[in-house]
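A single protein chain has been removed from this complex, and every other one stays in its place.
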Amino acid sequence: MSKNPFPLDKQGLLEAYRTMRTIREFEERLHNEFAKGDIPGFVHLYAGEEASGTGIMMHLNDRDRIASTHRGHGHCIAKGVDVKGMMGEIYGKAMGSCRGKGGSMHIADLSKGMMGANGILGAGAPLACGAALAAKFRGDGGVGISFVGDGASNQGMFLESLNLAAVWNLPAIFVVENNGYAESTSRDYAVAVDSYVDRAAGFGLPGVTVDGTDFFAVYEAAGEIIKRAREGGGPALLECKMIRFFGHFEGDQQTYRGKGEVEHIRAQRDCIKLFSDKVVEAGVIKRPELEAIDKEVLKLIDEAVATAKAAPMPAPAELLTDVYVAY
Amino acid sequence: MSKNPFPLDKQGLLEAYRTMRTIREFEERLHNEFAKGDIPGFVHLYAGEEASGTGIMMHLNDRDRIASTHRGHGHCIAKGVDVKGMMGEIYGKAMGSCRGKGGSMHIADLSKGMMGANGILGAGAPLACGAALAAKFRGDGGVGISFVGDGASNQGMFLESLNLAAVWNLPAIFVVENNGYAESTSRDYAVAVDSYVDRAAGFGLPGVTVDGTDFFAVYEAAGEIIKRAREGGGPALLECKMIRFFGHFEGDQQTYRGKGEVEHIRAQRDCIKLFSDKVVEAGVIKRPELEAIDKEVLKLIDEAVATAKAAPMPAPAELLTDVYVAY
Amino acid sequence: MARKISMRQAINEALDQEMTRDPTVIVMGEDIVGGMGGEGEKDAWGGALGVTKGLYAKHGDRLMDTPLSESAYIGAAVGAAACGMRPVAELMFIDFMGVCFDEIFNQAAKFRYMFGGKAQTPVVIRTMVGGGFRAAAQHSQMLTPLFTHIPGLKVVCPSNAYDAKGLLIQSIRDNDPVIFCEHKNLYGIESDVPQESYAIPFGEANVVREGKHVTIVTYGMMVHRAMDAAAQLAKDKVECEVIDLRTLSPIDWDTVLDSVENTGRLVCVDEAHPRCSIASDVSAKVSQEAFKSLKSAIQMVTAPHTPVPFSSALEDIYLPSAEKIAAAARKTMAN
Partner (left out) sequence: MARKISMRQAINEALDQEMTRDPTVIVMGEDIVGGMGGEGEKDAWGGALGVTKGLYAKHGDRLMDTPLSESAYIGAAVGAAACGMRPVAELMFIDFMGVCFDEIFNQAAKFRYMFGGKAQTPVVIRTMVGGGFRAAAQHSQMLTPLFTHIPGLKVVCPSNAYDAKGLLIQSIRDNDPVIFCEHKNLYGIESDVPQESYAIPFGEANVVREGKHVTIVTYGMMVHRAMDAAAQLAKDKVECEVIDLRTLSPIDWDTVLDSVENTGRLVCVDEAHPRCSIASDVSAKVSQEAFKSLKSAIQMVTAPHTPVPFSSALEDIYLPSAEKIAAAARKTMAN
């Protein structure tokens, strides 16, 4: 067995791989199920971006909180939300994470520190500041992490939050998942600065840019930032440059993309392939070990879909619960 | 007569002086009238900050538009809004600029390119983008200028506008009038970056900081920025560091200010004194010429107050005009 | 020449015709062109649901994609309107109003009054409303009452392609800010629409079915549910008069009151939540102005006082149904 050159031990690497595979399988399956017409509503897939959420979440525990985006499945899985509950939720079933009331864009599990996917772009940034504030008051060393896309990085709520986090010296981290597009609009058109490090600097925040398809780059940069925040060193911004395998939402024809763009990124920039090749080439993990995980993951997702499909819808009475009904 | 070392000819210098004096006299008078209890509502005075609005507005004509703040009297006067109409408005009279419906925080005169003082901080920045957009479509070389304070520079609407102006390459200019306070809160507490040049850079905008008590510094920096914008060179940010003579609003006891702070700035950093001394010392203008203007200004303000006080209130029927009354 | 076209096409045509007629009309929003800055097709999207598709080819840079900054670009539209343009800004979903409401209700809505009549702000905000799309709590709201409450705003919500075209043209020509609400579930619905340009005046409700027993007042997608209910009731010889308000502010009280004076019975149907809703607004007005004509208590059929649930099983019972409307009408007949 060769020496492990990675910042994680073998178990950690396998865990990371399992998380990324689970996300990928979850999303690929949703893509297919959606195409069949079985899945209602808007579905935004995280496939291709797994290294970002996973590399960050590997540093977190349940008392750390994250506020996610409309593209939230990957964040949920990496943060430990139950995959069957998630699938059930996406199918609108009573056994779903939110008892069928939330759907894909609103999966949450506060007990796991997952404050919710969010249909409103940028809205998670203030929420993460709040989580960080709560951690600060409790003195429990927790952090609050907000995810936004390149598009949402132009939202006032996000921008204000950078300043607020700095003013209050919060253990808050702002992750910009820059996949180059906001729906059909290129980042180059809509974000009027080349580097997110500069945008962060405009609010007195340290910023770091990493290749978000490189799990290890994300893992290490996030580790440092999170450690500093836990120790009272204040907020930071982390940009992960990454790629989106599928369209903005399911149904998107993606004609705004360059010719061959998707094929290229699938072949050359698949973060899971890159990760696997690295750990196998380094001799730390054997391909069959990964394949064993693939099988387990496949089984998990098969079961999740089967369970979700078979599960009952919420009872009509559910319409009027979980809210003060004044009328 | 010695050579004029200034970027304005004598007539221009006298005009600048007249504008600044008019603002100062207007504001000092309001301060006194407010103390007597004659003036209703919230009144925010621009005294001490005259060099900023004046130095910028000297470059503008009526087809250039500005969007102002809650502290808008100075901007109005410098942009050419009728002083008597303004005074009438502040007294709530029918002859006021807005027929008594707006008040101090909402004085506007679209025909002069003055899009309104604004009670909502940061709201003017998008409006100025709109003015710039209209100028761009018309191709008339006009610019849109937004004023914000240091406090309002943390508002999402303002921050979003920086990015939008850059993306659309608008002839838009963002003036941050940094007087060190937002109400009672110090800029050092609330703005998490030392330099506004850095904040601008976070949105791909060039930024310039000037001493806002130095009329000439403002005038020259603004001139360059405005020229570039007119020629299609895009937006920019201009920070004017300045001082506020009075409290945040009339009635403010200002106990949050350091001991002797107000006395010091009045003695040492009065932009009008600084201007007068410079032009007199250079031998371009004689003190009595300035004093003659002082007298004329005093008379104008006297008349404005007398007219405003004597003028009739709006007729009751005015309540229901200038809006679609659907009920 | 009238043809059957969808509400989506009708809206597209209205924009096209007004942009052709008036060079001050500009259109902006997120991905309303689509593909900006990228290497693929321009006009790839034409809006999230394809409503503006094709306009870029004809009108070029007068359609402007925006960064994801609703306050900034909607405020810019408001500012440009105050400076002589007639911008049509798209707020993709009305649910996003919370990030840009100030520019709408404190700026656009108030300029004319606040500035003593010396400004006008002819801006149109096109926005998608309503449920039934399984789009969950933050992409399915109606929210028309929030805008209707605000003086200075006009609020429009067409139920069909013909009205959509004529009302949008009127909205663009109107000198006040208009919130133009497009129900996402009606985009595909076709009706006869003339090719020529035409404007439908604000404040004129449409009596879409005449009847002498019960008046049903509603707007948007609920017009179709009300018509279904009326068809059901007709089988039992209960004749409903169905009124499509078309514009919520201004609102056509005369047509509503005239009808209730005839029928003596009223059902107010609203896809919005019940409290401070269009339904309660209409109910209040009628009970006050037509008090003596009322033969029985007014009934309201609205969404419940809950967020919009995701699950189809719940959303289907969340939305007012033809059955519920019919039951309410029957109730007015029973008393």
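Letters A, B and C mark the chains as written, and numbering starts fresh at 1 in each.
By definition in this document, a residue touches a chain if its C-beta (ideal position, glycine included) is under 8 Å from a C-beta of that chain, and two chains touch if they have at least 3 such contacts.
Worth saying up front: this structure is predicted, and the values here are computed from it rather than measured.
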**Displayed chains contacted by the hidden chain, counting the whole assembly** = A, B, C
**Item:** Absent-chain contact - pick from A:T19, A:S52, A:S68 or A:S97
**Value:** A:S97
**Asked** Looking at the whole complex, which of C:A2, C:A231 or C:C276 touches the chain that is not displayed?
**Response** C:C276
**Request:** Could you tell which one of B:G119, B:G207 or B:P235 touches the chain left off the display?
**Result:** B:G119
**Asked** Out of A:L14, A:I120, A:A200 or A:I265, which is the one that touches the chain we can't see?
**Response** A:I120
**Item:** On subunit B, residues whose C-beta touches the chain left out of the figure
**Value:** 40-42, 89, 92-93, 96, 98, 100-106, 118-123, 151-152, 154-157, 181-192, 253-259, 261, 313-314, 316, 318-320, 323-327
**Request:** For subunit A, enumerate the residues touching the unshown chain of the complex.
**Result:** 65, 67, 96-102, 106, 108-111, 115-116, 118-120, 123, 125-131, 133-135, 137-138, 144, 156-157, 160-161, 163-164, 167-168, 321-326
**Item:** Positions on subunit C where the hidden chain makes contact
**Value:** 71, 95-106, 109-110, 113-114, 136-138, 145-146, 148-152, 249, 251, 272-273, 275-281, 283-285, 287-289, 291-292, 294, 296-300, 304-307, 309, 335
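Here, only the chains that are shown with their structure count from here on.
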**Prompt:** Which chain has its C-alpha centroid at the greatest distance from the C-alpha centroid of subunit B?
**Reply:** A
**Item:** Approximate Å spacing (C-alpha centroids) for the pair subunit A, subunit C
**Value:** 36
**Message:** Please tell me the distance, in whole Å, between the geometric centres of subunit B and subunit C computed from their C-alpha atoms.
**Reply:** 40
**Request:** Go ahead and note the Å separation of the Cα centroids belonging to subunit A and subunit B.
**Result:** 46
**Asked** Can you list the subunit C residues in contact with two or more other chains?
**Response** 66-67, 69, 71-72, 99
**Complete:** Touching at least 2 other chains, the residues of subunit B are 156-157, 160, 163-164, 167
